[in-house]
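Please find one structure pasted underneath; my questions will follow.
As you look at this complex, bear in mind that one protein chain is not there, while each of the others sits in place.
Moving on, here comes subunit A:
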Amino acid sequence: MNNKLYGNLIFELSKEGRRGYSLPQHQCEKYKIPQTLCREKDAELPECDELTVVRHYTNHSANNFGVNNGFYPLGSCTMKYNPCIDEEMAAQPAFRDLHPLQPATTVAGAKEVCHDLEQLLCKLTGMDAFTLKPYAGAHGELTGLMVMRGYHESRHDDKRTKVLIPDSAHGTNPASAAVCGLEVLEVKSLVDGTIDVEDLKAIIKEQREEIAGMMMTNPNTLGLFEKSIPEIAKLVHDCGGLMYYDGANLNPMLGACRPGDMGFDVMHVNVHKTFSTPHGGGGPGAGPVGVKAGLEAFFPAVSPYEGNFAVLLRTYAYILSLGKEHIKEVGPLATLNANYIKERLKDLYLLPIEGLCKHEFVFDGLADKSTGVTTMDVAKRLLDYGYHAPTIYFPLLFHESLMIEPTENESKETIDSFIEVMRKIAQEAKEQPEELKAAPHRTPIGRVDDVQAAKHPVVTYQQMLHDNN
C-alpha cells in the first residue's frame, strides 16, 4: 500500500457538506427536541462520501497482518485458521436480528445452540457444567475465581482469600485475582520450568487455612506439561482449595488429556484460541467457564445475556465441523509442529529447557550472544520476511524470551520456510548485525518510538491538532 496517499486519518479526508449515509424520508417530523436538553456544539465527526470511507478502511487493512496473510507464530495466542463457514453462520439474520430479551418461544434456536455448546464443552474438557457468559479469557478467569470464592463463602470459610499462582503465569492471572479481591501467593518454578512442588508444599503448610485455590495452565507458559499435576491437585484439594485451569493452553490437550481428568474443578476456555474464532485485532473473543458438579450454583452473572453470542455461534460451527473424528487430532498436530521447529532451530537459538514441548516453546534469544542482536531485533527482522513475530519478552523467566506457537493448521512447507528464515536471521546476526538492529525495512512504517508515545500521550485527533498549533 502507498503510505503517502493512504496514510491519512479519516478526519483528514473530511469535507463539510459531504454525506456517506442515506436515511428514509422522515415521517413524523413535527416533534422538536427542547434546546435545553441538547449539546451546545456538534460532535466533530468526519463528513465523507461512501467511497472515501470504503477506500480508507480498505487501504488501511493492507497495513495489517492476519492469519490469512501469513504464518503467525505468536506464542500463547493460538493463532489458528478461522474458517469462513463459521463467519457465514454467525452472520445469519435468523440469529443476528434477535433482541436478547425476546420471548423465549421466539429464540428457541438460539437457546438450543447455547445449550448444545455447553454440553459439547463439557464433553471436551471433562467438566459438568458451563456458563457462556464471560466475554474473554481474562473475564473467564475472573468468573472462575468468583465461583471459587462463592464456594468458600457458602461454607462460611471466609479466611480463604489467597490464591496460588506460578511465577511463570500470564499477567491476567494475578490481575484477575486482584480484581476478585484475592492475594497472590507466587509459586516458584524449577530450572526445568515446571512448578516447584516443594515450594508449593511449603506455602501450603504455612497458610493452608487461607488458600482459596490455585490457578494453573497445563501445559505451562513454557509449553511444558506439568507432570506433577495429580500431586499438585491433591495438595491443593487436601488443604481445602479448588483447582483453576486457565484454558490459554488448552489446544495441545485436545485428544490427549482433559482438564477435568487432571484434577481441575473450575476452568475457562478461550474460544478464540482453542476453538478457532477470529482474534479480531484484540477481540471480541469469549471465555466460557466450566465447573465440576455442584459448583454451577456459584456462577456469577458476568454479562447480562449469553456473553458474546455471535462468537459462540462460530465456536459451535467449528466444533461440529471437526466432530469427534478430528477434534482429537488438533492437539497432536499442534504439538508435532512445535517440536519440529524446536528441534530444527535449537542449534542456533538458545533452548533453555530440553525435552518434549507441547503446542509451544520458548527460546532465550540467539545462541550466539556475542553479536549483540536481541530478541527484539530478530522479531522485527521476521516482519521483513513476511512473518508475524513470535511473542517476545514473555515469559519473564528468561531475558530474551522468544515464544513460538505454530498451531495445527500450518503445513510442513510453511514451517520449513519459517525455519529457513530463522536460520538466515541467525546468520545475518553474525554478518550484518546493524541491519537487524534497524529492522524492519520493508514494512509500511519503520521501528516505532514507544517512549515518545508514553512520555507525551496523544490519544485523540483533537489532541493532535492542539499539539500542532
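What we mean here is this: a contact is a pair of C-beta atoms (placed from the backbone, for glycine too) under 8 Å apart; a residue touches a chain by one contact, two chains touch by 3 or more; residues count from 1.
The rule we apply is simple: contacts and distances are computed from a predicted model.
The chain that is not shown carries the UniProt protein name "Probable glycine dehydrogenase (decarboxylating) subunit 1", picked from "Probable glycine dehydrogenase (decarboxylating) subunit 1", "Cytochrome c oxidase accessory protein CcoG", "ABC transporter ATP-binding protein" or "tRNA uridine-5-carboxymethylaminomethyl(34) synthesis enzyme MnmG".
Residue A:339 is the one among A:251, A:274, A:315 or A:339 that touches the chain not shown. Checked against the hidden chain, the listed residues A:131, A:172, A:189 or A:315 yield one contact partner: A:172.
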